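A single protein chain has been removed from this complex, and every other one stays in its place.
Each chain carries a letter (A, B, C, D and E) given by its place in the written order, and its residues are counted from 1.
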Amino acid sequence: MPVVVQNIERAALADIDALAQYGVATIHEAQGRTGLLAAHMRPIYTGAAAAGNAVTVSIPPADNWMIHVAVEQCQPGDIVVIAPTSPSDAGYFGELLATSLAARGVRGVVLEAGCRDIKALSEMKFPVWSRAISAQGTVKETLGDVNLPLSIAGQIVNPGDVVVGDDDGVVIVPRASVKAVVAACKAREEKEAGTRAALASGKLGLDIYSFRDKLKAKGLRYVGSAEEISS
Amino acid sequence: MPVVVQNIERAALADIDALAQYGVATIHEAQGRTGLLAAHMRPIYTGAAAAGNAVTVSIPPADNWMIHVAVEQCQPGDIVVIAPTSPSDAGYFGELLATSLAARGVRGVVLEAGCRDIKALSEMKFPVWSRAISAQGTVKETLGDVNLPLSIAGQIVNPGDVVVGDDDGVVIVPRASVKAVVAACKAREEKEAGTRAALASGKLGLDIYSFRDKLKAKGLRYVGSAEEISS
Amino acid sequence: MPVVVQNIERAALADIDALAQYGVATIHEAQGRTGLLAAHMRPIYTGAAAAGNAVTVSIPPADNWMIHVAVEQCQPGDIVVIAPTSPSDAGYFGELLATSLAARGVRGVVLEAGCRDIKALSEMKFPVWSRAISAQGTVKETLGDVNLPLSIAGQIVNPGDVVVGDDDGVVIVPRASVKAVVAACKAREEKEAGTRAALASGKLGLDIYSFRDKLKAKGLRYVGSAEEISS
Amino acid sequence: MPVVVQNIERAALADIDALAQYGVATIHEAQGRTGLLAAHMRPIYTGAAAAGNAVTVSIPPADNWMIHVAVEQCQPGDIVVIAPTSPSDAGYFGELLATSLAARGVRGVVLEAGCRDIKALSEMKFPVWSRAISAQGTVKETLGDVNLPLSIAGQIVNPGDVVVGDDDGVVIVPRASVKAVVAACKAREEKEAGTRAALASGKLGLDIYSFRDKLKAKGLRYVGSAEEISS
Amino acid sequence: MPVVVQNIERAALADIDALAQYGVATIHEAQGRTGLLAAHMRPIYTGAAAAGNAVTVSIPPADNWMIHVAVEQCQPGDIVVIAPTSPSDAGYFGELLATSLAARGVRGVVLEAGCRDIKALSEMKFPVWSRAISAQGTVKETLGDVNLPLSIAGQIVNPGDVVVGDDDGVVIVPRASVKAVVAACKAREEKEAGTRAALASGKLGLDIYSFRDKLKAKGLRYVGSAEEISS
Partner (left out) sequence: MPVVVQNIERAALADIDALAQYGVATIHEAQGRTGLLAAHMRPIYTGAAAAGNAVTVSIPPADNWMIHVAVEQCQPGDIVVIAPTSPSDAGYFGELLATSLAARGVRGVVLEAGCRDIKALSEMKFPVWSRAISAQGTVKETLGDVNLPLSIAGQIVNPGDVVVGDDDGVVIVPRASVKAVVAACKAREEKEAGTRAALASGKLGLDIYSFRDKLKAKGLRYVGSAEEISS
């Protein structure tokens, strides 16, 4: 039976904003290479970036009624995460819904389907990550669920999880882990700053990371030319 | 037997230009959610927009000879709509053909195949919607048809139908319907203007569209928290 | 047994730079419509362009260790060409590796997998052509090969072959053919300049290329209207 | 406005049965390499074969209501050809609808979507060609059209056109052309019988089709070994 | 940190076997059109069928080490459900692992990746549903998780959920719902038996389901011929 869960726990916006300064790639690495949505989820414009708490929506194929229901459940700092129950590229989301969400302080949308009104959304700077761009209209006939755990693009998103998106894609951070992931990101960035400087100066990763012995132990063979290989 | 139909009926450019001020999504909705090409048809540059009468071209796989034949059939305000008889991503269309079409006043190309010379076409502001970008050359050996009904990206396009493309994709409007669709777009935009203002002010779609009773009748259940669901 | 070939023959940078002024489409045509990588290899930002000598890397799925090994084999003017031994969209390449390659004068990367840190790479103007954008991290456990012939996106790339990429995609020119292809590009461009001017003036390709007789011989039929077809 | 066209012209069953003895590949060739549906349309079991008159159905995404409407319009010898207005893999068709169609003498279904109840349909020997196999249920909320021209898998199908399917796929023959295509198939088969016997005896196609001079004229070069190529 | 959960609650085998007599399509419908894996999950041989409790495995890309770990956690009547953390078609599963699972009474595998040894698995009648068939070998270097909630092919699978697969695909039934779904399947089958008999006798679904008034109310228009449409 379709259900709307009205009260969900959210991460503190201060923690989300601390996380948001790191990019998707860093966050994904910092939490042990987990939580990344599949690569077909692309931003609708270059430079899109957002971070917020997930409000999840499970919708029937080619029916966007429940997104209207979800708007009421949103708070400032949320990101609406939407997946249909059967694969569809239809255009579930466009300018009017974005206007409504923006009025509530919602920061973006992640959508396993099609998005439309690309020009208007780009001008509004309302970021959407979607699997397709399509003007195909949808109906409003069948119910779905708001704020249940959602399977989307290969990940489980729980309501209140933190969602971060940028040009690299979208990553999900479990609500309980946000502070720890911020710390891990900070540590990673600090370490990378030194590595970056060393690499920029021409030092090799082979030496920085001490790879040479390990490569030798695995049996990597260096030859002067291709002719030497079979000799 | 391959054929070129030389005289086709076209919509009036005044009507097309009236239509062109509405986007693809609005037109698609205004004509009853019909006529949209499949979502894989994408503009080759951001902000591409065009509207015109369809000159249709059916071409053999990896052979672009008939596009040269079609140029002669074009008039100012046309859009050339091209599909191969067997799926191909080859680069049937590029700068030289665009130069020739632009010289005749053609406004754009819709191509169920690959497009090349992206940089030059973008600088020329000659819009193309295609399924791929590919420099792969084609031959000029086999005939096809110009100005017969064409199946492309899930739609039937008749010669003289009106084609509108923008960042959201491409929509086809039957020639006989153009005036009616312009009127429907106008009505829709006027209605949406009010809705947009209401949504921007924070009013909910649930209330604007009077969805609450219908949702209740369908059995939507609101719970305070996930724990209540199974209770 | 995994191997690194250390000495490869390269084309002269002067020849590469002469080639680089022509685009991918022209080069592909000028060498007889060969050498084009499949259309799924796309630049990570609009306007990406590069030409250089191929350093080839064969990597295990989801393991980017050998890219670090390949850096040491690179010289100014190289382009690193990378393919996994099993299809993968994981994010093998990002900002740190790009920093290291840029420090060695490498001009770009061609990658049959995922790329990450898109924003940073775009700001660095470090061009990458890849099949996907993905932040998915990779491991460093298994060896591969550097500078062996590589099958990538439907082409064979030999170490030292010349790689040219732009908005249209990527084309491979055999090292021994570079001078000849430059000459063929020059001839083609000169011929196209005249054709372009003629087309821009409104002259038809049908006449410029003398197609009319050939079309007639193949049996192309011109009719006034669709009604005449079955008569 | 959704419409059901009740009276359509059909080809004579005698002509259809004469056509049906030829396979899809022969028919496609005999009518000038036209009419073939795209390769993603696959039979749900090996050995599926059928030929009949098209009853066309245009359906909304994930809604199979109009198939029930179409049943009433079917006659013995028909094949129901179905495409959704927006791409969908949902399971629009299964055992119950097949039972109903079989009771009316319908010979098969062609479906640009998902089919389910594969085991039951295979046991019934009710052939279906579809783009997917999926148990995903559909709703019955939105109208569509029966017996209008339909764009499906890259072809236009008119009501009453002849549809032929086998292990190679599906081909459409315009109703008016059926007798001519039967004759062309017969001629082609007779010619192929001789060619097949010659080829089976070891004679080469190069000689049977007199290709050698044409190949020489196009410039094909025979070398003894790869070493001779650059000499 | 990678983890193996050793004790999970399972559904009773008697309930699973009661469920198993219904096909995937019926079960999916009976539980409200939920739980179906995406259509790319296909059985490796025709007629594959199995039902059991899910043991879930999250594996790194191209690394099948954790499947070996999962074997030890299996009991008779289980089905192992496996998804990589990054998309991969590599061949994670074949005859040796199937031999080991069969020895423990495991009934099948659901795999969001490639399967190999198809001939041997078919002869063993060990059913596998996978997204690809591939002999590509995998490594054993990186840890993953056993018996955590898993996102696979658009669904969330919890350890101990019931998995049912057949020629139509794979459906997941929450452990707590199994008895209720069996009852719903039974009711559905009984109802369908009557419908099937009525349809087989030639009665129309339009009448059986009383669709005519609803269609009329939605505005469906019946015309004698296409010519009447625009009149």
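To be clear about the criterion, a contact is a pair of C-beta atoms (placed from the backbone, for glycine too) under 8 Å apart; a residue touches a chain by one contact, two chains touch by 3 or more.
None of the values given here were measured: they were computed from a predicted structure.
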Visible chains in contact with the missing one: B, C, D, E
Identified contact with the non-displayed chain, of E:Asp89, E:Glu112 or E:Asp168: E:Asp89
Among E:Leu19, E:Ala83, E:Val110 or E:Ala132, residue touching the chain not depicted: E:Ala132
Missing-chain contacts mapped onto chain D: 23-25, 28-29, 33, 36, 39, 42, 46-47, 166-169, 171, 192, 195-196, 199-202, 204-206, 209, 211, 215, 218-226, 229
Residues of chain E in contact with the chain not shown: 1-8, 45, 65, 68-69, 71-72, 89, 91, 94-97, 99-100, 102-104, 114, 116-119, 122, 132-137, 140, 142-143, 147-148, 159
Sites on chain B contacted by the missing partner chain, in the whole complex: 60-63, 85-90, 134, 136, 139, 141-142
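Everything below uses one rule, namely that only the chains that are shown with their structure count from here on.
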If a chain touches chain A and chain D alike, it appears here: B, E
Partner chains shared by chain D and chain E (touch criterion as defined above): A
Smallest count of steps, each to a touching chain, taking chain C to chain D: 2
Centroid-based (C-alpha) most distant chain relative to chain B: E
Proportion of interface numbers common to chain A and chain C (over half same, under half different): different
Reference interface A-D: repeating pair among A-E, D-E or C-E with over half of contacts shared: C-E
Chain A-chain B separation of Cα centroids, rounded to whole Å: 30
In chain D, residues with contacts to at least two other chains: 1, 85-87, 89, 134, 136, 142
Chain-to-chain touches, reported pairwise for every pair that qualifies: A-B, A-C, A-D, A-E, B-C, B-D, C-E, D-E
